[in-house]
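Before I ask anything, here is the structure I am working with.
All protein chains but one are shown at their positions in the complex.
Each chain carries a letter (A and B) given by its place in the written order, and its residues are counted from 1.
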Amino acid sequence: MSDTQSNTIRFVAQTQIPPAPPPASETGPVKWMRENLFSSIPNAILSVISVAIIVYAVVSIAPWFIHSVWVADSLAQCREIDTGACFAVINERFNQFIFGFYPSDAYWRPILAFLLLIVAAAPVLASHLPRRLLAFTAAYPMLCYFLIFGGSIWGPLLVMASFPLAFYVFRFVNDHGGPLGGLLAAAVALIVWLMFIVDPLSGLIADLIPIGLPRVETRLVGGFLLTLIIGIVGIAGSFPIGILLALGRQSGLFIVKTICVGFIEFIRGVPLITLLFVASTLLNYFLPPGTNFDLLVRVLILVVLFASAYMAEVIRGGLAALPKGQYEAADALGLDYWMATRLIIMPQALKISIPGIVNTFIGLFKDTTLVSVIAMFDPLGVIAPIRADQNWNGIVWELYGFVALFFFICCFGMSRYSQYLERKLKTDHR
Amino acid sequence: MAATTDPHSSESFRLGMLLYDTRYRSVTIQIIALVLFMLALGWLVSNTISNLEALGKTFGFGFLWTPAGYDINQQLIEYQNTDSNARAAMLGILNTLLIAVMGCVTATLLGVVAGVLRLSNNWVVARLMTIYVEGFRNVPVLIWILIFAAAINESLPAPNAFRGDDAESSMVLGSMAFTNRGFYVPEPLFSRSLGTLDIGGYFGISLDLVLFVAALAAGIWGAKRLGAQATRKQAATGERPHTFWPSVGLIVIPPVVVLVALGFHLGYPELRGFNFRGGIHMRDSLIALWLALSLYTGAFIAEIVRAGILAVSRGQTEAASALGMRPSWTMRLIILPQAMRIIIPPLISNYLNLTKNSSLAIAVGYMDATGTLGGITLNQTGREMECLLLLMAFYLIVSLTISVFMNIYNERMKLKER
Partner (left out) sequence: MQKSVFFGTIAAAGLLAGMASAATLEDVKARGTLNCGVATGVPGFAFTDASGEWDGFDVAVCRAVAAAVLGDGKKVNFVPTTGKTRFTALASGEVDMLARNTTWTYSRDVDLKFTFVGVNYYDGQGFMVRKDLGVTSAKELDGATVCIQTGTTTELNLADYFRINGMSYEPVPIETNAEAQQKYLANACDVYTTDASGLAATRATFETPADHIILPEIISKEPLGPLVRQGDDQWADIVRWTFNALVIAEELGVTSANVVEMSKAPTNNPEINRMLGTEGEYGAMMGLDKEWAVKAIAAGGNYGEIFERNIGEKTPIGLARGLNAQWTQGGLLYAPPFR
């Protein structure tokens, strides 16, 4: 047999031929470039232009960084040392950028508050942590207020005590007189407690057992600390108001709906800067004669109102995205409106709206820079006096670049987080 | 009332039914809400009244008709410092609208280009656009405005650098000057101008401009007619006559004729005294605001455009090519109409955001509505309440107008389903 084979077939491969490498044009960087950069003439032109832009940018910026100066007392001194950027100004004023004019011996307080913020935010952001941590989250605002602004500890403690107080009053009356009476009693107890008891009582205890931190004037709080305070208070305060507004806008009650729509559209229709002007010039007119809130408090009130209108729209989106069957199923189970909302609708609607909420927060975080226009010392507000200082007169890029970089890192990080959430929540649903 | 028409009217009406009976509950809640709302409103108003009284202030808009007394640099309509505060506010409003329109146009162009390029197969271009989009989106617009203003002020030459025979700087193309006080570009002038048309003594509209626009509109209308005729002929005979050159002629010739008839020529800026004179002066504040708003909003629009194109499913493209459509037709007839439906609503809300963000003009001294009505007039007259009310009303009117258009559009574009 082998003979016939050897006769009829001239050549039989005994071993496999080693594979030849593909031609140079079909492999490696060349192929990649052909496919991704030079697939057509317009594409090639675009690539060349883009590369030229990148090269130009790098060539013009790199020396500026390479020859940068980190330690100097003034711009003139910087120029003597080297030709590049004068980051010495950031170095010298770093604390002002972070804390504003906060007393330097008390820097540990905002730092501790920030670290605790991470603990408080953890159970909200990551769902697998124990639910018990949420109690700390609830107590956090008062703790943070105490740490940053100081004063006697008893005031914040007594305010914290109002949550269990309201809860137990509700439970007690609920058992005897039904849920509505319970709610009413809890609300009355809360108002009486906060408005008439806390202030004198805390003063009384403070006289007996004085525990507290030195008070820090709100005017001294500035820099990124101020940005964080405004951003976080804005988003936390707007959350409950936003939920109520969204429910009001979705409800069938004509008057409630009209009020909610009017409020939301008004706030969304005017620029934030006009609302900040209201905070800085008009708000005192709207309050009873003699009340005088400090500027930070007035700004916070307006920022919360501003953010809640946007928050309401985000949550409304979540409510609208919920299949109608969920509402009908809740009705079919015989749940009343509040039970259906609390147990069926809101958990799902909020889950859908989390990416939107994060986006609202990013927007609000960026908008906090506007307070520099009404003479508050946020990072942008800190820049103006530095530029006017004769030592640093003429410095521009280093200062704005530093603040811009800070905002970029924060906002970019948050937007990535929101995209991650979006993907994660999507798979849960499909 | 409801109780008497109720079939169960035999049951006696108890007060508790107002709360626990679903028939009455919604009414009760609404009335409580209304009363609370009214109380809150009344409380605010009465506080305001007593506060104003305590300060001896009055509330009124009479100050609008008193002379403003201050000067405004960018004037779209005639204005002197002896004119009224109302006219100064009007100037500011026009400046706001100008920056809003300029910003929207450039932001759209930038956004569409960046959005499409970000989807391109070209690796470098796509990455570059990603850097642009993420870079601008994640930094507050106020910082961008200040950065651009500082860039112009600190890095461009002052006008006196253009002075002398061996000046440090020279004009671009001999007709444009880029200084740290703004850009000076040639302006269109007419040697046989028709003058301006006065409307109620308040606005003047240049008749030259009106004529030019009319000629252009007539040309476009004619070209459209030509196109429609060609389509009819194609439908009847199957042959489409060539209409490209005739329609170009129709669009171009009438405006050109008008320009020649009016004696069109360019007025060049010239360095005289402290500054350049003549030409159009685009101030540093306008440029900084315009660039920052366009680039910032453009980054958002790019994302919208990208999302809109990605949202059209691949099956649509495949179905179109299965029908034998050319790629350009697929884009024009299949993808774009569907993508537009997704793109337009968020696009319009971005226009709205841009208009609202233009109020940050005060940071660079651009005299928009916030700078005049909410700035200098407020300071000089001390009428915070009235000025801020008017300012908010203006922005509210603008945004409500835009929302109305958006709703009309949404209604028309709604998918007609079952």
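The rule we apply is simple: contacts are C-beta pairs under 8 Å (C-beta built on N, C-alpha and C of every residue); 3 or more make two chains touch, one makes a residue touch a chain.
It should be emphasised that the depicted structure is a prediction, and the values quoted were computed from it without experimental measurement.
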| item | value |
| --- | --- |
| Which residue of B:Thr28, B:Gln380 or B:Ser403 touches the chain not shown here | B:Gln380 |
| Candidate in contact with the missing chain, chosen from A:Arg171, A:Arg215, A:Arg342 or A:Lys424 | A:Arg215 |
| Contact residue for the chain not shown (choose from B:Val27, B:Leu41 or B:Leu55) | B:Leu55 |
| Chain B residues touching the omitted chain (full complex) | 51, 54-57, 69-73, 80-82, 153-154, 158, 160, 180-181, 272-275, 277, 284, 362, 365, 367, 371, 375-376, 378-380, 382, 384 |
| Missing-chain contacts mapped onto chain A | 76, 101, 145, 149, 151-152, 155, 159, 191, 194-195, 198-199, 202, 215, 217-219, 280-281, 284-285, 287-295, 297, 300-301, 374-375, 384-385, 387-388, 390, 393-394 |
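The criterion applied here is as follows: only the chains that are shown with their structure count from here on.
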| item | value |
| --- | --- |
| Residue numbers on chain B that touch chain A, as the complex places them | 19, 26, 29-31, 33-34, 37, 44, 47-48, 50-52, 54, 117, 120-125, 128, 134-135, 137-143, 146-147, 150-151, 154, 356-357, 359-360, 362-363, 370, 374, 384-385, 388, 391-392, 395-396, 399-400, 403 |
| Residues of chain A touching chain B in the complex | 32, 35-37, 39, 43, 46-47, 50-51, 53-54, 180, 252-256, 259, 265-266, 268-274, 277-278, 281-282, 284-289, 362, 366-367, 369-370, 372-373, 380, 394, 396-397, 400, 403-404, 407-408, 411-412, 415 |
